[in-house]
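Our next item is chain A:
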Amino acid sequence: MSRPVLEIRNLSVPLPRGADRGYAIEDLSLTVAPGEIVCVVGESGSGKSVTAGAVMGLLPPVLKPSAGQILLEGEDLLKAGPARMRRLRGGRMAMVFQEPMTALNPALRVGDQVAEMLEAHAGRLGRGARRDKVRQLLADVHLPNPESLARAYPHQLSGGQRQRVMIAMALANDPALIIADEPTTALDVTTQAQILKLMRELQARREAGILFITHDFGVVSEIADRVVVMRTGRLVEEGPAESVLCRPQDPYTRMLIAAVPRAEPPPPRARPSLVSPVLATRDLTKNYGGRGLFGGGRPVQALDGISIALQPGETLGIVGESGSGKSTLARCIARFVDPTAGHVRIGGDDIALLPARALHPYRRRIQVIFQDPYRSLNPRRTVGQSIVEGPMNYGLSREAATARAKNLIALVGLDAGALARYPHAFSGGQRQRIAIARALAMEPDVLIADEAVSALDVSVQRQVLELLEAIRERLNLAILFITHDLRVAARLCDRLIVMLDGRIVEEGATAALFADPKHAYTRALFAAAPVMKAPPVEAVP
Partner candidate 1 sequence: QGKPVTIRAVMHSGLRITDPIITTAYIARNHGYMIYDTLFATDAAFKVQPQMVQDYSVSDDTLTYSFTLREGLKFHDGAPVKSEDCIASIQRWGKRDGMGQKLMEYTASLDVVDDRTFKLVLKRPYGLVLASLGKPSANVPFIMPKRIAETPADRNVPEEIGSGPFKFVKGEFQPGLKVVYEKNADYVPRKEAPSWLAGAKTVKVDRVEWINITDYQTAVNALINGEIDYVEQPPHDFLPILKGASGINLVNFNTLGMSGMLRMNWLNPPFDNAKVRQAVLLAVNQQDYLDAQIGDPDYMVPCLALFICKTPNATEAGAPKPDLAKAKQLLKEGGYDGKPVVIMQPTDLAISASLGPVTAQALRKIGMTVDLQAMDWQTLVGRRAKQDPVSQGGWNIFHTFWVNADLLNPVNNVGVNGRGKAGGWFGWAEDAEIEALRNAYALETDPAKQVDIARQTQERAYTIGMYFPTGQFTQPAAASAKLSGILEAPAPVFWNVEKK
Partner candidate 2 sequence: MSALDETARPLPANDPGVPRKRGRALPPMLRHPAVLAGLAVLLLVGLAALAAPWLWTGDPILLRPRLRLRPPSEAAWLGTDAFGRDVWSRVVYGARVSLAIGFAVSAVSVLVGLTIGLVAGYVRWLDAVVMRIMDGVMAIPSILLAIAMVTLSGAGIGTVIVAIAIPEVPRVARLVRGVVLSVRTEPYVEAAIGAGTRLPKLLVRHVLPNTIAPLIVQGTYVAASAILTEAILSFLGAGIPTEVPSWGNIMAEGRQAFQIAPWVILFPGLCVAATVLAVNVIGDGLRDALDPRTARGVGVR
């Protein structure tokens, strides 16, 4: 094998004092050969981004590498001066970031942003030549209509298109090394699949080494030549993709791999007997916008005649790409927004068009768990206060509510001391448990989980899903489970609904749907999902 494009030797980056551990990364060594894709995986906070930042020389000032070497084509970057680093950045190494929404300057045309890469490095290129090159690059990443697209602003592009622009930008000067820090995490599955395909294709053509950071083993199995697993700043395992995925040595790796949801539905449970549904909607419609004297914004039909029914003890999954109206449906049912038309029945009563005042008795019966665990708890109130608030609103005494909170906090797997603490003292997964406890405290009939696990690490995700499963069993709850991730849906749901553009395009029992998706969109969704090709691994051998 030829000389590696990137070689990190015994790199350590200390954390500032007061952090939860001493080093962001500690004694890390890894190499990337030309034409190779090296995936760095690890849970959140394991030091993946810091590694990328250290290579690019883009660490925040508080983080300074204290030991080791970073060799880019043999040159030690830690010894390079600012001017030299500037030359290398974008020249010999380039980076693609996680958030395509924010990584592009919203005020500049994308073509100019790509061209800037050329201006900064290939200064000799004339204006016209630059324009041609930009067009070429945009075409290379399969952007339609490169000519006109170059004149667009970032907000006029979809997330996938933006990520393609970022990749085009990275490719502009034929770098030896491309670092991609979770480039697909923010995209929906179909787009993610396209981007991954693109990266493979480019890498095959260009012979650049790619350091690909991700926390998703599905992605790893799709793209990696070699895998590096990190945990709390240290390298725990490394090797060819094949061997790490199929024969993980380190228990941590095994645990990670085991946590990856399989895209196979578990065997169908005994369906709850058909009683009258606890929740049903009929022809639910919601239009946004078009309001106001002078018209505020374009009108959007977010929901278009949705009819669903939910039995006690049943879990109904709703999948669909971003913007398909899943959250809107949840919010209409919970009456955080007012539906435009249609019916929402709780028990027998239609609450769709009730005025806010009259809603009070019904609120208790539907509870929502939100996507963002960091924003769904009031940071200024203790966990206990947050949990007892609802029951007390419905007349429970403080003592009784507190007793109930204690039970629930135990039920969700936290100790009673948690009640006295504030949300910031908990991790994302723990917060999501607290949110579940809060919802359960209301003794609801229906629990709506809107992307309740999407923001969590796979390992944590798995725990929360298990919790929901357990609760469903114990309390005979009806759950409306909203997700964009088919694998997650497959694991939990009895029935699935596939949404597209505010409409239901397909509906059926989970297993049946997986076995034989009817609608083209559903099939596309299945095809795109990154799937672990390796056989299942038990967490504990």
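The working rule: contacts are C-beta pairs under 8 Å (C-beta built on N, C-alpha and C of every residue); 3 or more make two chains touch, one makes a residue touch a chain; residues count from 1.
The set was built so that all candidates are chains of the complex that A comes from, given by their letters.
All figures in this text were calculated on a predicted structure; none of them were measured in a lab.
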item	value
Selected neighbour of chain A [touch, this complex] from 1 or 2	2
Footprint of candidate 2 on chain A - complex, ascending	57-62, 82, 85, 334, 336, 360, 363-364, 366-368, 370-372, 374-381, 386, 389-390, 393-394, 422-425, 435, 438, 442
